[in-house]
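See below for the structure under consideration.
For this depiction, one protein chain was excluded, whereas all remaining protein chains were kept in their positions.
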Amino acid sequence: MIAYIIKRLLISIPVLFGISVLVFFMVRLVPGDTVTAMLGNSYTPEQAEALRAKYGLDEPLITQYALWLKNVVQGDFGYSQFTNTPVLEAILARLPITIELATLSVLIAIIIAIPLGTIAAIRRNSKFDYGASLFGMLGISIPNFWLGTLMILFLSLYAGLFPSGGFVGLAESVWGNLQSMILPAIALGTAVAAVAMRMTRSSMLEVTNQDYIKMARAKGVSNSRLIIKHALKNALVPVVTVLGIQTGYLLGGSVVVEQIFGLPGVGQLALQAITNRDYALLQGTILFIGSAFVIINLIVDIVYGFLNPQIRY
Amino acid sequence: MNDIWYQFKKNKIAMFGLIMISIFILSAIVAPILAPYDPYKMSGGESLAGPSLAHWLGTDQFGRDILSRIIYGTRISLQVGIISVGISLVAGTIIGVVAAYYGKWVDHVLSRLTDVMFSFPDILLALVIMAILGPSLTNLMIAIGIVYTPIFARIARGSVLTIKHSLYIDAAKSMGISNVKIMWKHILPNSMAPLIVQVTLSFAFAILAEAALSFLGLGVSPDTPSWGIMLSEGKNWMESAWWIAVFPGIAITMAVFSFNVMGDGLRDALDPKLKNESS
Partner (left out) sequence: MRFKSFILVMIALLFVVAGCTDPTESTDSGGDDSGDQEAGDGGTLTISDLSEAQSLDPHMVTDAASMRYIENMYSTMFRYVAGEYGEVEGELVEDYELSEDETTYTFTLHEGVTFHNGDALTSEDVKYSFERMMEDGVRKDQFSAVESIETPSETEVVVNLEQPIAPFLTFLAYPMNAIVNQTVVEENGGELDSVDAGSGPFELNEWTKDQEMVLDKFDDYFKEGKPHLDQVVWRAIPDETARTTAIRNGEIDIILQAQPKNVERLEQAEGVNVEEVLGTYWEYVGFNVEDDVMENKQVRQAIAWAVDRDAINETVKFGQAVPLRGGNIPENHWAHMEEEVYPERDLDKARELLEEAGYGDGLELSMKVSNNQSQIDAAQMIKQQLKEVGIELEVVSQENSVFFEQLGSGDFQSTVVGWVGFVDPDEYLYNIFHTEGMYNQQNYSNPEVDQLLEQGRKEMDQEKRKEIYAEAQKIIAEDAPMVFLYANPQISAIRDRVEGFNVDPTVTTISLENTKVAQ
């Protein structure tokens, strides 16, 4: 097990390194020169040279990259001109909101997916099963930004059940916070629920067909006990994996969903970094999101290992 | 082939997808005949009119007919789908086949590269690429194409690996057939099934991605009748004119749904063993 964890860690390092390279050079490709942007109308070649030297922009790209990486490793992501704060500070200030959104989405997804998938598997080929399949397909087809828009329209504007946007801090009001998060979490969680439901269903089917379940059944263990005790536990393994895979979706979806609902999270920050051409912030946020993805997947893999010790490493 | 079709036909929901897709393709082709109005035509007197006999799905702020714009929108969505999926298919397959066939360091480098690209949420990666390329329909298709390349690379690599050491490849090698020829003639055809499934599913992704990017204002020119643009404009009118946002959303959902169920159906038909695995 430990050997496996170490091995996974070692694989992650080149990927993280690759992410940093890609982020750095990708952002360099975004048109617009920081120096001319700073000087603007009062541009003279001498001033531009001086500024380039000051920011190390006259060095070869590789040197610049090394310098940047060195700073990043030390926790210095640079300074965001847009938020007027160090990049890391800006990200950390918004991180709790995105984490809360993602967690709530996953919770909602699990609450929907596991019972639905389990029942669908037990009553295979029933009307319920078909209904669940339909939900599974619709859930991944419906654009989260449209779902969000619809919920604002019908649940907030017409029915007046929820605030239509804006963020209430957890410290300010727990209830208000939940109210402001619930619709975005549903918008983001629906697709995850759909995928997790399909996964639960198929792994339940597989598990219930395995010999030891058949054996238990033959021994007269009651059906519901069987499902909960044996089958469900084993079927959770692939569900965990799916949730891991969906991390990327959650992080990307948060860009769109946070924008619609006006939640000041990391996704919205990344979008602002792009629209404002805030290079340091852009580098910081995408590096952060990419690394978060790799690390979460690492954790999921390890959890997976614990859940399913039969796997040989 | 008949067997596959037989399998596919049994899947009612997948058939529904196929029919819907046919309808979409057809409306894209005959859009000028089908659409009751010019999708660009503005008429000040009819702005923000609700669904009526004259305008079945209502009009937008400029008095443009929503139905006509949705019909023309199929062209944009299909165009984005075909070209961007084409880009990912070609680029991804080449990368995957080369990686698997040559193995060793080539495989390592290319696989890590795909891992790295997988580490970015697709929308975010597309947004950054759009920022690099600038806003236009062509660039949008390139961006989406790049984003979905790693999926194809991974699939192609996987299926090549499973057959790489089979006897007939070895035989071909021993006969002195060139590497490129082996890849093209023998390995690729055997990797087709999963690729076809992925192509169908990627259409769904591409349509969604175009809509999302346009929705965020980083997509095509603002007067283009793209579903995403329509949705993006519609959200400004939610309270007074719900139809502007609701109908294009239905169109997107239907199109994505159709490609998804058809992809699912194809997977089941092509390889029953894969049945019910998640996309």
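Letters are used for the chains, namely A and B, taken in the order the chains are written, and counting of residues starts over at 1 for each.
Criterion: contacts are C-beta pairs under 8 Å (C-beta built on N, C-alpha and C of every residue); 3 or more make two chains touch, one makes a residue touch a chain.
Here the structure is a predicted model, which means the values were calculated and not measured.
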| item | value |
| --- | --- |
| From B:Ala131, B:Ala209, B:Met230 or B:Ala269, residue that would touch the chain that is not displayed | B:Ala131 |
| Of A:Ile11, A:Ala93, A:Ala216 or A:Ile245, the one touching the omitted chain in the full complex | A:Ala93 |
| Sole contact to the chain not displayed, among A:Val72, A:Ile152 or A:Leu298 | A:Ile152 |
| Footprint left on chain A by the chain that the document does not show | 31-32, 36-43, 81-84, 93, 152, 156-157, 163-169, 172, 261-262, 264, 274-278 |
| Contact footprint on chain B, counting only the chain that is left out | 40-42, 44, 47, 61-63, 131, 134-136, 217-218, 221-223, 233, 236-240 |
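Following the convention adopted for this analysis, only the chains that are shown with their structure count from here on.
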| item | value |
| --- | --- |
| Chain A and chain B, separation of their C-alpha mean positions in angstrom | 22 |
| Complex interface listing, chain B residues touching chain A | 13, 112-113, 115-124, 127-129, 131-132, 134, 204, 208, 211-212, 215-218, 231, 234-235, 238-239, 242, 245-246, 249, 252-253, 256-257, 260-261, 264, 276-279 |
| Residue ranges of chain A in contact with chain B within the complex | 14-15, 18-19, 21-22, 26-27, 29-31, 133-134, 137-138, 140-143, 145-146, 149-150, 152-153, 157, 195, 198-199, 201-202, 205, 242, 248-249, 251-253, 255-256, 259-260, 270-271, 274-275, 277, 282, 286, 289-291, 293-294 |
